[in-house]
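Structure in structure tokens, see below.
All protein chains but one are shown in place.
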Amino acid sequence: MNLEFTPEEQAFREEVRSFIAENYPKHLADFGMREDMSREDFLAWHKILGRKGWSVPAWPVEYGGTGWTPTQRYIWSEENARASTVMPLPFGVSMVGPVIYTFGNAEQKARHLPGIVSGEVWWCQGYSEPGAGSDLASLKTTAVRDGDHYVINGQKTWTTLAQHADWGFFLCRTDPTAKAQEGISFILVDMKSPGVEVKPIKLLDGGYEVNETWLTDVRVPVENLVGQENKGWTYAKFLLAHERSGIAGVARSKRGIEKLREIAANETLEGAPLIKDFDFAKKVSQLEIDLAALEITELRTLAGEQAGKGPGPESSILKIKGTEIQQRLTELTLEAVGTYSAPYMGGVSNDNSNEHPVGPDYAAHAAATYFNMRKTSIYGGSNEIQRNIITKMILGL
Amino acid sequence: MNLEFTPEEQAFREEVRSFIAENYPKHLADFGMREDMSREDFLAWHKILGRKGWSVPAWPVEYGGTGWTPTQRYIWSEENARASTVMPLPFGVSMVGPVIYTFGNAEQKARHLPGIVSGEVWWCQGYSEPGAGSDLASLKTTAVRDGDHYVINGQKTWTTLAQHADWGFFLCRTDPTAKAQEGISFILVDMKSPGVEVKPIKLLDGGYEVNETWLTDVRVPVENLVGQENKGWTYAKFLLAHERSGIAGVARSKRGIEKLREIAANETLEGAPLIKDFDFAKKVSQLEIDLAALEITELRTLAGEQAGKGPGPESSILKIKGTEIQQRLTELTLEAVGTYSAPYMGGVSNDNSNEHPVGPDYAAHAAATYFNMRKTSIYGGSNEIQRNIITKMILGL
Amino acid sequence: MDFNFTEEQGMVRDGLSRLVREQYDWETRRKAIASGAGWRPEVWAQLAELGILGMPFSEADGGFGGGAVDAMVIMEEFGKGLVIEPFVPTVVCAGGFLKHGGTAAQKEEHIGGIVSGERVFAFAYAEPKGRYDYADLETTAKKDGSAYVLNGHKAVVFGAPWASHLIVTARTGGERRDRSGVSVFVVAKDTAGITTRDYVTVDGRRASEVYFENVSIPAEALIGAEGEGLALIELVTDEAIAATCAEACGAMKVAHAMTVEYSRQRKQFGVPIGSFQVLQHRMVDMYTAYETAVSLTYLATLRLGSDEVERKKAVSAAKVGVGQAARLIGQEAVQIHGGNGVTDEYAIGHYFKRLTIFDSEFGNVDHHLKRHVALS
Partner (left out) sequence: MDFNFTEEQGMVRDGLSRLVREQYDWETRRKAIASGAGWRPEVWAQLAELGILGMPFSEADGGFGGGAVDAMVIMEEFGKGLVIEPFVPTVVCAGGFLKHGGTAAQKEEHIGGIVSGERVFAFAYAEPKGRYDYADLETTAKKDGSAYVLNGHKAVVFGAPWASHLIVTARTGGERRDRSGVSVFVVAKDTAGITTRDYVTVDGRRASEVYFENVSIPAEALIGAEGEGLALIELVTDEAIAATCAEACGAMKVAHAMTVEYSRQRKQFGVPIGSFQVLQHRMVDMYTAYETAVSLTYLATLRLGSDEVERKKAVSAAKVGVGQAARLIGQEAVQIHGGNGVTDEYAIGHYFKRLTIFDSEFGNVDHHLKRHVALS
């Protein structure tokens, strides 16, 4: 048991750091959590990584993965967080990609995986429905077989960044007589299909990053069914566990704490830098301690995975603690900026004005980011659902 | 709306303060939360107050009450807390007494109330059973009618200070076929009856203040039934609401914070008094703020009672916040004494040694008191049960 | 001791409650915020008509002789409807400075306009580097003959876009952060040399950055004694804190009720989410926090007339306790609303935003816990 990096790992870190320094688009530097970007901005780094062969590190090598050890992947995350890069979006890379290479057929793999690897194809996720949030399995969208097609009808919601999407993966009910989790299928839908309509939802920070997606008589070829009909719940659960494992966001939160320290060094309290105030500094130290614990917990989980265990219920702990830390970080940032938390300078996502901010730059989105990040304890299986999972799977109650 | 006392109220305070100064037994001065006392010590102040006519202020005047306004009762509590007096125990004064004068018959009133008023008769409470804690209504002790008697069999637990008790009030099942809360009766038992056996329970602080009480073929005259047979649950609920309303313990906690400040002024940190340490002082201030809020909440509730509302579900809030503050107070005291929290100097109740304490006097029972006070969120209807009550009665869920 | 409201206070509450319910519906509020003006002058006129704007002034000054408890009753109702109109800057702050520090001439000049609704004030005290210290001022007022010349930059002046007049704090002497040397002025906003940058705030109000460049004002603009303004500022802001706490209590009450109601309606796993014990107990904790906030707001309000230490301790206690309750209730209300809680469409998010900004007004939880410690 040790925390040291081998000389090979240190060399790898150097390689990664140089590659980022030389190749990362200058105009997207230090972008942080802002998302007011064009489709091209979102995909720029993804495409560069795709050409380098580094866009999907965790995938099996045969589909484009890098074959890196968990330690290398850890280094990779750290270096990207250090440079605040705009990372490939998870919908293709961490969600539908693993489902397709694990459960899809050869044709589906050949057709869909390369676009994810290269960053050419933008995916979105059609899981939640207005009446089916935490209780995902109560979804009502139907896919009815009609010859060589499914005809899909229903309404999805919280489809993140669907406004840019080329393809979506949807959970649809294919057997209306089956109970809850049975009778659901996992279907890939071309978002340009007639009958697909995407309407933005304005969020409380003022931005638009999620949508309602309406499907009206959308005809989808049966070959877009992944795995077996009515077995979609299995793939959905697989995907959710995968989604959670990345959700801890340790490296990003580390960078976030650095930024918080910079802000607090610039703000003043009683004539001295805020970060010299013991009361505030203590909160930052507590957050660092919580994050240090989460980092080791994630590394222990990774070590378990390396030893052959899949992402299990431990990932629920990573989700809970990771989002608590992310939210606390935005809360402390809001507190640090004080008076200038009040002016509204546009949302976190694509609604912001181009005006020069009132007050310091770092204050401009502090409140919006705080508001926006409340979502993290709600989405990806709410933190209450995660506690239910731990109750069942770890406590055995 | 105002917080001022009238000249009459200020005069009343002076009267009370003088009376305490002149009449309170010197050897029991500033006794705090310790309970390692003889039966006589427990009853001394009660008997003095009985003679003065002040032992049961909240009772109707016809049974011995004082007819004080809520503000006078508030002043009375404050002055007793200020002097850390050993107040009359609640089992007679706040529990069985109100049940008897509200639901008992004339004979019961005449027989039992005077002994409670004078402090001659010591009562204990037979509610909980080993299998029936929070779920009080699942109790199994039976009282079977046999001529002019009930024959009681069963086991009660957590009977506080029953080792000194003359009489007990017991919940017994008189109709074994009825469901849960029905079929329960409220019966008064002479603790000297054959078949009553009291066994002390050692608590984790090392002391003995509660007991297991075994009832084996105990014959009790039917005239000891209070109210109607099988309606005991109504009286029990009435009693629990009464019990909760006193449980906030505001005046005692105020005095407790004063003592905590004295301790923290005597302890040192980095060469200065601990109370000058901002970190510690902040916790004390937070506790004072919480207590100030509780005090006003209690006064608002009292004002509501004065306006004719009985003690309602609001008393559950007083119970939750009051016990949280009491526990926090013991936690901060433990923290203040630091290193000397470790030596074991006997429990809070009657198990202590007569040795001179290791370390300062105030440290001697800090840990034991902290351990002991964990009970407060468990007894009198656990704080979880109180939250269930608020859910139902206030939120309407 | 007495915890009852007077009959008159009950009538004010009922009247305001009706006004908010009938004329301050959610869609109208939303449109007003999005409009160019950003508020509803017609509501302001109605408040004047109802006597609300004159409530806290003495009858001799043209008001209705109300006190701090009346302001509390009014603000609680405003909080329930998230009313954005500038009662605190105009009536509580400017009104407070005039009442406690104004000369007869200043009262004569301004109070009538406040009571009638014609004069709207903003209180320019915060500065970019001053955080929550009223004495940490870079804005200066230099004596120039019988006049003063103001220079400086005031940050996030709530209600300034709507104001005709400003109350301004500035340093007339001493060093930055000294207790002495702070003075208070009343200034017409259209005085030469004052410029503003106006904007919307995240909780739907309007505010300005206010810049003073060699703004010449007459000696009569000084409120109270020169250089002795800090005690007056502390008194008036303590009154403003008590009022703002009452507003937060109103907002919390509604946020809690909305959440309980949502939990009754919203079904998941075939049952209302309000049937889940975990959410029940969390809503109980929200309720308990709300009751705590109300009690501390009462305490602060009733102690506004006590001696300085008692007053400051009670006010700081309230700002701490209400701030903590506001955070808990805001966050939990959103969480229990789930995805809908983070949308612009649902009202709950707007209560959350108002309750968030509350903490940064007149000093946050940490600031007031420190003040409480210093006074203990």
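To keep things simple, chains are lettered A, B and C as they appear, and every chain counts its residues starting from 1.
Convention: a contact is a pair of C-beta atoms (placed from the backbone, for glycine too) under 8 Å apart; a residue touches a chain by one contact, two chains touch by 3 or more.
Worth saying up front: this structure is predicted, and the values here are computed from it rather than measured.
Please provide the labels of all shown chains that the missing chain touches.
Its contacts among the visible chains are A, B, C.
Touch as defined at the start, partner being the missing chain; which of A:Y24, A:W45 or A:Y74 qualifies?
A:Y74
Which of these touches the unseen chain: B:A11, B:A110, B:A178 or B:V358?
Considering all chains, including the one not shown, the answer is B:V358.
Check the options B:L203, B:V226 or B:L397 and report the residue that touches the missing chain.
Touches the omitted chain: B:L203.
Which subunit C residues would touch the chain omitted from the figure, given the whole complex?
276-278, 280-281
State which residues belonging to subunit A touch the missing partner chain.
1-5, 71, 74, 278, 281-282, 284-286, 288-290, 292-297, 299-300, 303, 307, 317, 320-321, 384, 387-388, 390-391, 394-397
Can you list where subunit B touches the absent chain?
The missing chain touches subunit B at positions 128, 131-135, 138, 157-158, 201-204, 206, 267-271, 274, 279-280, 334-335, 338-344, 358-359, 367-368, 370-372, 374-375, 377-379, 382-384, 387.
We take it that only the chains that are shown with their structure count from here on.
Between subunit A and subunit B, what is the gap in Å from one C-alpha centre to the other?
Roughly 53 Å separates the two chain centres.
Can you pull out the residues of subunit C that are in contact with at least two other chains?
In subunit C, 370 touch at least two other chains.
Which parts of subunit A, given as residue numbers and ranges, touch two or more other chains?
Counting only residues that touch two or more other chains, subunit A contributes 279.
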